[in-house]
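What follows is a short report on a single structure.
Every protein chain except one is present and positioned as in the full complex.
Our next item is chain A:
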Amino acid sequence: MATVFSQYAWLVPAFPLAAFAILTALGRSLSRTGAWIATVASLASFVYSVMIAAERLAKNAEDYIGGFAWLRAGSVNLTAGYEVTNLTALMLVVVTLVALLVNLYSLGYMKDDERISTFFSYVALFTASMLGLVLADNLMILYVCWELVGVCSFLLIGFWYRKPEARAAAKKAFIVTRIGDLGLLIAILLLFWYMPGHALDFASLHNVFYAQSGIISTSITTLIALLIFLGAVGKSGQFPLHVWLPDAMEGPTPISALIHAATMVAAGVFLVVRTFDIFAAAPAALDTVAVVGAFTAIFAATIGLAQNDIKRILAYSTVSQLGYMMLAVGAGSTTSAMFHLFTHAFFKALLFLGAGSVIHAVHTQDIREMGGLGSRMKITAWTFGIGALALSGIPPFSGFWSKDAVLTAALDDNPWLFAVGVVAAFLTALYMARLFFLVFAGKPRGDAGAHARAKESPAVMTAPLIVLAALAVVAGFVQTPFSGWLGSWLTGGAEEEHASGLAIVASVAASLLGLYLGWLIYSKGAVRRDAVSSRFPRLVRLAERKYYIDELYDALFVKSLRGLGKALSAFDDVVVDGAVRLAGRSALALGRLNTRLQNGQIQTYGLAALVAAVVLVLAIAGRRFW
């Protein structure tokens, strides 16, 4: 079987990495050209990813593993390698496509920013590390890329570092995800300890865990799986570590699209799917994944309903959709999780870029100040509408097929999970209807002048919208209840697709109901907007304030940690610094002694040498003659 393109799969991350290197080295002198270099590099890696995927479409394509021995210390071998499977090929295409469109879009969106080449170099590094994460053939390399992704997100969220909110959000994203990273690191160390031959590559993990050979006991397996999941919870914004994701909206909008659609948050789901063998061997961990996913899906959806910032609504919707993906993995269906990740990447990127287009036009993010933009921004409105329908799960848009697959999997696993999923689907449709109608329909609210000046974004920004809209429509057809092509391709035919009439009916009904209710409230005005908030003000306030999770964390962890920090800092100042100062001073004193010897007089040098020689002989040889 031909693996011509797969052999050089390392080229895919190499292109953006090279762009990053070039932009970093020559950034200041390139400015606009640099942006184009980065875009061309992302185009190159997209084209190459498509070629790899096309190669793998052939029947029984062999997985390809390449790489080299990186370091050998004793019996431990560390390899740096990459692995091309159908799963990684799919991810490559998704990541590079979204990255390419985000690059193109940013050419327009970031046009007037003076640090544009810095921006593009960060995006290139971000893309490269995500691609490296996808291609990694072992957990060590994956972890390195995982951390790189974290660093890049920090840089990009805080890109406008003059805004204090952006700085705070960047810090928050970094610190909160670090909590998850710690879990992943401990999991890797445990695996390193328990795996035969200290192997960390996915092939060996598969061999050990898939057969459930009992090499590693169930309790340890469960612990490892839960720790890996903790890493995924941090990166994929699952409850209770979801708090960084909405704040990450402080970054430039194309970055929100990149983070939310294809790179950072997808990494968590991808990790769980990649290490699914471990989870499969630990049923308790698998149940935890499903419950956390379901809870996150409904929890974030209720918050999304009460937000007024266009990007924050989308952010909570991402959290909620990631919950769906986790729910699917937890229900044992990696295919439907990957399928939802795949379709979600397109429509969520579309929604974010559409939101960026709106913000670009009216210079506000508050949906209460928008309205009636549909007539002024036709392309944005239409494409955004398609994205909203896809997200709401209306047939035949892509979101319907994937959400249906997730719900079917949930129904097979546990009816309660299914019920939660259906309610979340209803809420999703409701908040998307609210968002769409408030922004694009009705009469302009807020600043009339700003509205009058609002006009459609340039072609370089709308073209990606159109491409993504087309994909949001058709991407769902790779896996329908009638043909499980994606599933059999990803899993080699192991997972059977079965339609469930109940799931289809329930999910469509819930979505349509949500849309209809949204239309009644926010467009037609048949139901008063404060119908709920006047009756249950506390409930709405609770959702608006995001269940006070941030405040809770602040009181529980941040304040107490600050106190601990102060105590430690005092200890540090007095004891540790004291010791360091002592060491430093004694080194300097030794240095001064040396300077005194170094007086330029060769007689002194000779004398010193003679004394030293005598002392050396007496101290070492002399003791034998005593």
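Basically, a contact is a pair of C-beta atoms (placed from the backbone, for glycine too) under 8 Å apart; a residue touches a chain by one contact, two chains touch by 3 or more; residues count from 1.
Note that in this section contacts and distances are computed from a predicted model.
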item: Omitted chain, identified by the protein name its UniProt record gives, among "NADH-quinone oxidoreductase subunit N", "ABC transporter ATP-binding protein", "Sulfur relay protein TusC/DsrF" or "Aldehyde dehydrogenase (NAD+)"; value: "NADH-quinone oxidoreductase subunit N"
item: Chain A, residues in touch with the chain not shown (by the definition above); value: 69, 71-73, 587-588, 590-592, 594-595, 597-598, 600, 602, 604-606, 608-609, 612-613, 616-617, 620-621, 624-625
